[in-house]
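A single protein chain has been omitted from the complex, and every remaining protein chain is retained in its original position.
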Amino acid sequence: MGLFKKLPGVIIAEFDSTGSLLHAAEKMSEAGYKKYDCHSPFPIHGMDKAMKLKRSPMGYIIGTMGLIGMSGMVGLTYWTNTYGYSMVISGKPYFSWQAFIPVIFAITILLSAFGAFFGMLALNKLPQLFNPIFNSDAFAKVTNDSFFVSVESHDPMYDEAKVKSFLESIGGKNVEVIKGE
Amino acid sequence: MKKENKVQEKKYFRSLEELEGSKEYKEKAGREFPEGASEMNNDWSRRNFMGIMGASIALAGLAGCRRPKEKIVPYVIPPEDVIPGIAQQYATTMPFGTSSYGIVVESHEGRPTKIEGNKLHPSTLGSSNAMIQASMLGLYDPDRSQKVLQKGKEKTFDDFTAFWVEKFASYKDTKGEGLAVLSESFASPTLARLKKNFEKTFPKATWATYEPVSDENIYLGLKFAAGKDLQPVYDYSQADVILSLDSDFSLTESEDITANAGFAAGRTIEDEQSKMNRLYVVETAFSGTGGVADHRLVIKQHEIVRFVNALAKKLGVKGSQETPNVDLPASCNAWLDPLVQDLIASKGKSLVVAGRRMPHGVHALVYAINNELENLNKSVKYVELRDVEVSSVDSLKALADRMNSGLFSTVLMLNANPVYNAPSDFRFKSALKKVENSIHVGLYNDETAKACSWHIPTTHYLENWSDARSVDGTASVVQPLIAPLFNGKSAVEVLSLVVSGEFVDGHTIVKETWKDLVSGGFDSSWRKVLHDGVITSSSSKTITPDYKSEYIYEVVGYLDQGNKDGIEVVFASSPSVFDGRFANNGWMQELPGAVTRIAWDNVAQVSKKTADGLGLKSEDMIDININGAVIQMPLWVVPGTADDTVILELGYGRKGIGRIADKAGFDVYHARTSSAMSYASGATIVGTGRTFELANVQDHWSMENRPIVREANKEDYEHHPEFAKHAVHHPPLESMWTEFKYDKGNQWGMAIDLTTCTGCSACTIACQSENNIPVIGKQEVRNGREMHWIRIDRYFSGDVDDSASVEMVHQPIACQHCEMAPCEQVCPVAATVHSDDGLNSMVYNRCIGTRYCANNCPYKVRRFNFFNFTKETPEIVKMAMNPDVTVRARGVMEKCTYCVQRISKARIEAKKEDRLIVDGDVVVACQQACPANAIAFGDINDPESNVTKVKDRNRAYDLLAELNIRPRTSFLAKIRNINPNMPTTKIKPVDSKH
Amino acid sequence: MAQIFPSWTNKLPLILLVVVVGIGVSKVGFFSYFGSPEFTDVGYRPDQPVDYSHKLHAGDLGIDCRYCHVSVETSAVSNVPPTRTCMNCHTLVNTDSDKLAKVRESWQTGKPIEWVRVHKVGEYAYFNHSIHIDRGVGCISCHGNVAEMEKVTQAEPLSMGWCLDCHRNPGPNLRPVDEVTNMYWEKPDNQAEFAAKIIKEKNISPPVNCAGCHR
Partner (left out) sequence: MSSNAKDLTDLKVQDELLFDGNPTFGSVTEDVSRVVETKPGRMWYVLFGISLSLTLMLFSMVGYLFWEGTGIWGLNNPVGWGWAIVNFVFWVGIGHAGTLISAVLFLLRQRWRTSINRFAEAMTIFAVICALLFPTIHVGRVWLLYWVLPLPNQMEMWPNFRSPLLWDTFAVGTYFTCSLLFWYVGLIPDLATLRDRAKDKLSKMMYGIFSLGWRGGNRQWQHYELAYLVLAGISTPLVLSVHSIVSTDFATSLVPGWHTTIFPPYFVAGAIFSGFAMVMTLALIARKVYNLEHIFTPKVLERMSWVMLLTGSMVGYAYAMEFFIAWYSGNEYERFAFINRAFGPYAWAYWIMITCNVISPQLFWFKKFRTSIPLLFIISIVVNIGMWFERFVIVMTLSRDYLPSAWDYYSPTIYDIGIFIGSFGLFFTLFLLFLRFLPMVAMAEVKSVLPEADPHHGGSH
């Protein structure tokens, strides 16, 4: 199954500041690398542009979920009050839509939130507890104060020696080759 | 012998059936009380009485028919005429002192569950009162005595029979020397016949009759004035002007139902042109009758006596002129002239009545006044006393004196409890010690039973054969609805045994009596009597007695003597427990007083001014010293009580009777002496510094100037017939949505006439009985969780510091079944919704108990089961429950349903007969009980129905209609027919200070 | 940093997702089927103290239901027959059958036979037999074909939803009143027409509001 294909090996190089990482990212994308990533302890402003990433499809996912929530709830309130079991409540119409707005709103929000959360997990393929990159001891610093560029072995331009030297050329230090799964 | 009525599903019987077979149950029933049951002092006091009483009763044999033995057939054979699921109705009679109430009892598979009045009986006329309704519960009281006891040891009735047979022989020889009977008073052909036999068999024996609360003074007064034993029979509907002299005729006096009905009949007005009677009340305590009065004079008891004397003089009553002139309070003098004018103007159309607390002289005078006003044989008639045994304090005194002298070897006490309620100066308890064989026959192992050598449990009136006469002499039969639950023997059976020396069952004895009462063939007449409950044409002869004015002078001469300084103490019968006989009845104990709004306790009622003068306030514990006897009880301020007076209700403070009675209230009898049975002067009150938390359901006096009870003088009403509708100004009531149209089929609605409602609370208890409303106990009432579906609101108006100015109104409030009910929209689970016939349904089994509906109810009529109030109800008490109504679980909201079970029944019956429901098919429980006919109920979609017509009256208004909730219950504004010549002629503005 | 988790753990999230969703779905399915009165109540067939066969009496012998269940037409409750009803015949028929030992014992001792209840609606629901019979709802509609039951078995769920289905649309369950106890009555082809007619004639309007059954 495609979902469970083996994770590739990577080559990583360390950078010492946000500036140098951003710079490196620009170089990587200029050089035509596709399957690479820039790792940092926090999101870096301008990095998407530097890496020439496409817009995240998150908006569509969330919007769709919100719409499903809203229409589902409109449908549920309508159906239960007119067909399911219509009851005279305080002499009001069966489908008192004004009074149903709060629940419709709440479910719209709830499903949007699910869209945002689960959409993000799905797009990031998380959870993914094992990753070859974790074999690197140095990489542990990425969640503290260090910056890395990683290039996957699946990249069409992948060539261990070339990549290594390229990374060094754009300022990467401690270049490390990590075997895939 | 029965009217059949069909009902829908039953409920409780089902579980009884199941339960009866279970092993645990049988084990439980075997033990008398579970261990520790007698020493429970849990904080949640409902357990104190509802507690693990368990099934202390031999319920064996419950499965089959519990109808009387004579009718019982083996239960493998279906009992005649019993169809499971269909209630039967039997006519019987509830004897009550010298009067009786004819009733119809509904019975489900042999369990009596509900009492209604018998339309054929002159004392109930189809309606009832709270005591009648609640007597149902007394039948199933597990605290009732269940064993024959001899000196505390368990015996059988056969042992007693053997004992008596031996004694009988010797007393027969001595013609009853040393034998005495102390009986409750009665009006019963059979008991009277047995009494005659007793006197014949034991000519030297003594017979005494005593009731702590009785009409003795009335009978004595009449005897004085007319020289004969007479029974007054009032017809209030014949009177245009009524003067009540300390007579709370609508509630605590004898014949309250007919009084209420007659009074209401003269007061029910179609429109502003209708004629309306006028009521003057002179009283000391505030009573429900005082609340509906058009004019109310508040004076002390002894001043009422003077007032009557002065009134007689003014009216020119023969013989009264020679009486001394006594000083009257200024308020009385201002009253007299206009009152006399009014009475004279209505000669032959007036009525003067005096309460039973008034000394017999007053009754003699009242007789003379009515005579003078030509009311005889119109609004009041006198009939001969037949088969009546009247209470006599003197006879009790004679008995006690002779007991003390050791003259009696055997005293039989028939349903009497003198140790508790005899005047304290008789020292009855010590007198009993001098009697070798003291035999007590009673429902409870009470104070007297414990002091006697023999105790015989007797039967509840729903368990035995007997008979009774109403005050007008109409004979009625008391027939058992159920075989004796606790193997009691009826008074008839015991007395018969005493007289004849052999046991005969009650049925035979009563039939024996009735052979002479019915005409025609006995069997068919008897069957008709059993069916009707009464012989309709059996009323007593009317007597127009000679008027003996010479007696009046004598009486008046002693009317007014002695020093009347200090605080006057009034001994009043309780509207809840009466003289104590309902003390172990949960429904009555939990019924808040119509005026005090206090349940579960009696209080010392004083006026605001008196309390302020003493530096005391409500709920302060006080010591009342009445000539040496001290009563300690909480004080309660009742505006409109006479100043320097304290009202004490009798019948509370019982000990060792039962869980309900024992912790309720304070004993007053121990301070009541034979010289001051009604009121005593010269008492002192001191605070103890402690307080006592009372179970008070309404602590607010004022209406806060809100248009809740809308009230007007007749005269103003004539000028502004629509005043009630215009009492509230509000913008047009428009909805923002299309309203549901309740225009199809039956649309149920109710109307309550506030003019005739006296706050008697019959509706509240009828509702409790019909709808299985739990009793929750004193602590829960204190906590403000009363469960009654009908709340009788009481408001005072006027200046609370000036008792004379205080007026009182009552308003029964139950669910108003709003068409746009605010409770419905807030329930998250749709547990309260509207049915298409306009009922605001409360679906218990859907309710999750958020209580939001109750919050959003502007009338606050929703009741919440904060605990499982019925969990620990003894199985025997559950037998009183209506199988057509769900018993609510813990955590569930409940409220008035407009007796939906009765509506369903009517709907199903109508459908089965392929017809529509007609007006009168549905009679709701409160409406049926209401003696004043103040409640109308029916289909408001039917222009011809009674309720529609009542609602169309111009004084009808909907409470809080300005909220645009469209209540289905309307109220008819209260009209007071005020005499413009009286000193107080206006409805007073409401004082909002409290 | 060394790997904390082995590589197979990457499959876990998806597996977990599938398992959780699977369990969720099957749980809902489980409860909505096994928890519903259709499953819990239908088919309830308790042993009775006496092996009374409805098949024999009502089916083969063709005794009308109302011979024993007398009160069904008049009362909310359809009674279970008293011992006397059994003895009406069994003093003459099968007088010494072993199966009837308990009945005879009851007859002699006066102790009732304790039958086990089969059909039961909630205690807060007030069902009335007589009106249903009067409107022409057949016994079979709620009790199933009793004439073919050796032992009485609950045939219908007797749940609120099930009641409501008929109360909302009574037509399919209506029949001529004299066919009410007939277990083999067959719907005519024009049942809809017949129902419409009888609904109009008898003003059949079963309540669907709460107070119709709950009080």
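To keep things simple, chains are lettered A, B and C as they appear, and every chain counts its residues starting from 1.
Everything that follows uses one rule, which is that a contact is a pair of C-beta atoms (placed from the backbone, for glycine too) under 8 Å apart; a residue touches a chain by one contact, two chains touch by 3 or more.
Values in this document were obtained by computation on a predicted structure and should not be read as measured data.
The chain that is not displayed touches the following shown chains in the complete assembly: A, B, C.
Of the candidate positions B:377, B:713 or B:783, contact with the unshown chain belongs to B:783. Touch with the chain omitted from the figure is made, among B:793, B:836, B:939 or B:958, by B:793. Not every partner is drawn; the one left out touches subunit A at residues 17-22, 25, 37-48, 51, 53, 56, 58-59, 62, 76-77, 80-81, 84-85, 87, 89-90, 92, 96, 99-100, 102-103, 105-107, 109-110, 112-114, 116-117, 119-121, 123-124, 126-131, 133, 140-145, 150. Contacts to the hidden chain, counted on subunit C, fall at residues 1, 4-5, 10, 32, 36-38, 157, 159-162, 164. Hidden from this view is one chain, which touches subunit B at 44, 698-700, 702-706, 708, 780, 783-786, 791, 793-795, 811, 813, 822, 824-830, 846-852, 854-856, 858-860, 863-868, 889-893, 960, 963, 965.
Following the convention adopted for this analysis, only the chains that are shown with their structure count from here on.
Put simply, the C-alpha centre of subunit A and that of subunit B have 79 angstrom between them.
One finds 47 Å separating the Cα centroids of subunit B and subunit C.
Centre to centre, using the average C-alpha position, subunit A and subunit C are separated by 57 Å.
Residue positions of subunit C touching 2 or more other chains: 209-210.
For subunit A, the set of residues that touch two or more other chains comprises 87-88. Across the complex, subunit A meets subunit C through its residues 3-4, 7, 85, 87-88, 126-130, 134-137, 139-140, 181. Residues 735, 737-740, 819-822, 824-825, 830, 833-836, 966 of subunit B touch subunit A in their complex. Residue ranges on subunit A touching subunit B, taken from their complex, read 87-93, 96, 99.
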